[in-house]
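Below is one structure, written out as structure tokens, with a few remarks after it.
A single protein chain has been removed from this complex, and every other one stays in its place.
Let's turn to chain A:
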Amino acid sequence: MGCEEVQVRGYPEFVRTAQSYHGRPIFALFCGDKDAEGRSWCPDCVSAEPVVRKELHNLPDDSVFIYCLVGDRAYWKDPNNEFRRNLKLTGVPTLLKYGTPQKLVEEECVKAELVHMLFTED
């Protein structure tokens, strides 16, 4: 279906991008950075990404999907990083519906049923 995908890296870029799409349903997947071969340092993110991508076609029509790389492992481990502080993220991967309390964290992101529910139900 017609949903737009945007890829961003780091907190400031994420916030700018989310604000620019204000008014449209925004879904975001937060993953650890990828190395030169395109593999993330976060094993759960590696498993979750294909599952999430497979469900993207179920997103409502004018949605925006923001794929956000949060940073390297050291940045993520810092308990005061901006994602933890401002977005209240507790783990990666996190898949959320921006502006709502609806989210899936870590192993929940690997379960197609749950991703489907997040994308399609109110």
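Methods note: contacts are C-beta pairs under 8 Å (C-beta built on N, C-alpha and C of every residue); 3 or more make two chains touch, one makes a residue touch a chain; residues count from 1.
Just so we're on the same page, contacts and distances are computed from a predicted model.
Engineer: What does the UniProt entry say the missing chain is called, choosing from "High-affinity nitrate transporter", "Dynein, axonemal, intermediate chain 2b", "Proteasome subunit alpha type" or "Thioredoxin reductase 1, cytoplasmic"?
Structural biologist: According to UniProt, the chain not displayed is called "Thioredoxin reductase 1, cytoplasmic".
Engineer: Write down which of A:Val15, A:Val51 or A:Leu114 is the residue touching the left-out chain.
Structural biologist: Missing-chain contact among the listed residues: A:Leu114.
Engineer: Kindly state which of the options A:Gly23, A:Pro50, A:Pro79 or A:Pro101 is in contact with the chain not pictured.
Structural biologist: Answering carefully, the residue with contact to the hidden chain is A:Pro101.
Engineer: Quickly run down the residues of chain A that touch the omitted chain.
Structural biologist: Answer for chain A: residues 100-104, 108, 111, 113-114, 117, 121 touch the chain left out.
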